[in-house]
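Shown here: the complex without one of its protein chains, the others still in place.
To keep things simple, chains are lettered A and B as they appear, and every chain counts its residues starting from 1.
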Amino acid sequence: MNKKYIAFGAVGLLTAGLVLGVAQGQGAKKYAGKTITIVTFDGPQIGEPLRRHAPEFEKLTGAKVNIVLTTFGDLFPRILTDFQNANSFDAAVFAPQWLGDYVSAGYLEPLDGYIKNAPELKWNEIAPFFREFSATYAGKTYMVPFDGDFQMVYYRRDLWENAANRAAFRTKYGYQLAAPKTWAEYRDMAEFFNGKTVDGKKIYGAVEAMTRNAQSFWILGSRAAAYMQYKGTAQGIFFDTNNMNPLINEDGFVRALTEWKDIQKFAPPNILNYGTGEVRSGFTKACEAALAIDWGDIGSLSADKDSCIKGKLGSTILPGSKDYWDRDANKWVTAPRINYAPYAAFGGWSGAVNAKSKEKQATFDFLSFVGQPAQSNEDVTIGITGFNPYRTSHFASPDLYVKAGMDATDAKNYLNAIGSSLKNRNLVLDYRVPGAARYQAAMDVGVSEALSGQKTPKDALDGIAAEWNKITNELGRQKQLNIYRQSLKLKSLQ
Amino acid sequence: MKRKRPVWQTALMYIALYGWAIIVALPLYWTLVTSIKSRSNVFNGPLYLPFIQFQPVMDAWNRFFITDWRYFSSQYFNSIIIALGSSILAVIIGSLASYGLTRFKYIWGGKLRNRELSFYFISQRILPPVAVVIPLFILFQTVKLFDTQIGLIIAYTAFNLPLVVWLMQDYFASIPVELEESAYIDGCSKLEAFLRITLPLSAPGLVATFLFVLVFAWNEYIIALFLSQSNAQTMPILIAAQNAQRGPEWEAISVLTLVTILPVCVIAVFLERFISRGLLVGAVKG
Partner (left out) sequence: MKTTSTNNRNKTRSELGFLLPALVVVFVMSIFPLISSLLLSMTKSSFSTGGGLQLEFVGFQNYSNLLSDARFWGTLGNTLLFVFIGVALQFGLGLGIAMLLTQKLFGQTFFRVLFLIPMMITPVAVAYIMKMVLNFQIGPLAPIAKALGFADLPWFADANLSRLLVIVGDTWQWTPFVIIVLLAGLEALPNEPYEAAQVEGATPWQMFTQITFPLLLPVSTGVVLIRLVEAFKIVDMPIVLTGGGPGIATETTSLFAYYTWRTFDQSKTAAIAYLLVVVVTIIGTLYNNIIRKRALEVAG
């Protein structure tokens, strides 16, 4: 890995150096004496690759790069405060979901022109969803994607391939044991494997992030997506595109939340204290469950040296549904074929340039440097980066992943799942309206109330919808509606 | 208290004392063993004994002291400088004020008296810090103290002053005024009397108060988050960041916890004799 890394680094330096040199007609140290400051989150994921690439970029251009790290929860107010009052950050690496707040306040620099002049970024190799939806806002591009975030289902391939399991499953449920195609199948499989003893250890059916102040609202989105969206990305699942009424308490969400609550029976007893971190560790380090829902991270984490899942990992697109909720007709409709709707939850860490930065070009060049294939092809294969595949080059071949330590079959399986998710034209976009963080906070509480049984799923979702309406009204319904429509690339209603 | 105690009472006392010792020590021990576990051992059920139940690895320690030392070191030293600097300042300024409030009567506009003044100090600690960080941020940006060690030292001094005033007040009150009065007769000024007579007598209290505010400054998070950026970041920010989005890195958290306790612990051990006497401090009469 190290050798390859050096090789890549060298190639990257050379190409970037050449390009920069040619473009500027001067030596490589084009930013000597300049300092740029970039803020992001330290998990240590996300912070790690930026910190690692900063000295490389410094060597290449002579610029000084400061990377400032905060916790995830404090990142949003920290960036806003700075852009509002100080502009000490030249760029921030954050979730496209927050574009609603940042762009509408005018804090971010449109990057279309910069991208046009940066062929080494290979912009067109980025999967269309991230280029056209994630990175853009109201027709302009604001972000350089580093990370392809959408959720998938992981399963224990070794258990699925076991002949005895297959026979027993078939007898019990009357269909073939395979990667779950629908949420109903997912449930059956969780039930089937829950309590089974594997390698001397009792395992659970599934692990999913259910705790508060974590990722539970994204899991709910993943579970509801296939029930709610069937007409492609522009349909959206969170708000009515005509009046900004919340869809969160529609039957599709109610069903998803009810089914999700039901899964607790097949999960560890303290599942309500699981965030994504516990899910990842439980699934890849303790091998305690048959199924898991996560972003792409479990794939690269399976290659870690103390992973127990290497060679046993199956990945698949988020399960779909044989019927979907028709929100206009208010009824369930049987789908012609299984309806898949992978959910680009969170949207993937991406970099954006502060419109008031004094060093916009240098800052963009750094972001571009991190996003270029030379760097990103490598980064997406390493668990600690937290970066998941988002370029066609990333899932063209499993070789890079195998080199990074993944099992060959695991890698092939993983890239297939990523490919089929990314190519799906029915990918669900996360909501990107101003106040996204507030909508999310309301969802966080409601989901927890339902999962813990304090409220029925319907009541909890009604509660969220009421909160959402309050937020929408406070921020201006018409304004929010237009922005929501823009995010889905719909024309503005006037 | 010279009476011979029945054996069963002594036994009960030992059980209670050692029982609490276990309650305190177990989580600390667990932090220690977690810091030398591999990731999979952390998540594979309770393993207590290194070498016997699991093979210890130094990965997390290496990450702190070797791989990422260049990032950690500056934060570590920032923490030390800022905590020490602000605590010393707070103790000096605070004990002066505290002494004034104990010994002299201040009246302002016929209304504001000592009691109100000391309440004014104390009330500074009621407001949750999140309510003030953003105004502070703007203030510090304006006066160019943002992201400097000096800036954080000033902030922490101000935030810890109320504690010092509060704690020291009652301690000074317990020192007989006569001692100072005899010093006045010898021609000492008030400040001299304070420095030569009262201060040495209250040294244990000062030390204990110092330790208190040191711990608070050392561990402060939210103000540091907003008033520092790259040059003046402190350790708690690093620790808080460990459990975020993508996985609880228990072994790393354990290492960071242990290395952050270490300096304060060393100081505490060193000052232990003063603590038990010194905390008579204001704590005492409140």
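We adopt the following convention: contacts are C-beta pairs under 8 Å (C-beta built on N, C-alpha and C of every residue); 3 or more make two chains touch, one makes a residue touch a chain.
Note that the coordinates shown come from a computational prediction; the quantities given were computed from them, not determined experimentally.
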Quiz item: What are the shown chains in contact with the chain that isn't displayed?
Solution: A, B
Exercise. Looking beyond the chains shown, say which of A:55, A:113, A:128 or A:453 touches the absent one.
Key: A:453
Exercise. Among B:155, B:175 or B:232, single out the residue that touches the unshown chain.
Key: B:155
Practice problem: Among B:26, B:150 or B:203, single out the residue that touches the unshown chain. | Solution: B:26
Practice problem: Check the options A:124, A:243, A:273 or A:397 and report the residue that touches the missing chain. | Solution: A:273
Quiz item: Which parts of subunit B are in contact with the chain that was left out?
Solution: 1-3, 13-14, 16-17, 20-21, 23-31, 34, 42-46, 48, 93-94, 96-97, 99-101, 104-108, 117, 120-136, 138-139, 154-155, 157-159, 161-162, 165-166, 170, 189-191, 194, 208, 215, 218-219, 221, 235-236, 239-240, 242-243, 248, 250, 253, 256-257, 260-261, 264-265, 268-269, 272, 275-286
Quiz prompt | Contact set of subunit A toward the excluded chain (per top definition) | solution = 73-74, 76-77, 80, 84, 101, 104-107, 211-214, 268-273, 286, 434-435, 437-438, 440-441, 444-445, 448-449, 451-455, 474-476
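Here, only the chains that are shown with their structure count from here on.
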Quiz prompt | Of all residues in subunit A, those that touch subunit B in their complex | solution = 37, 41-47, 51, 66-74, 77-78, 81, 85-86, 88, 215, 275-278, 280-282, 285-286, 288, 297, 304, 306-308, 386
Quiz item: So in the complex, which bits of subunit B are touching subunit A?
Solution: 38-44, 71, 134, 137-138, 141, 146-147, 225-226, 229-230, 233, 237-238, 240-249, 252
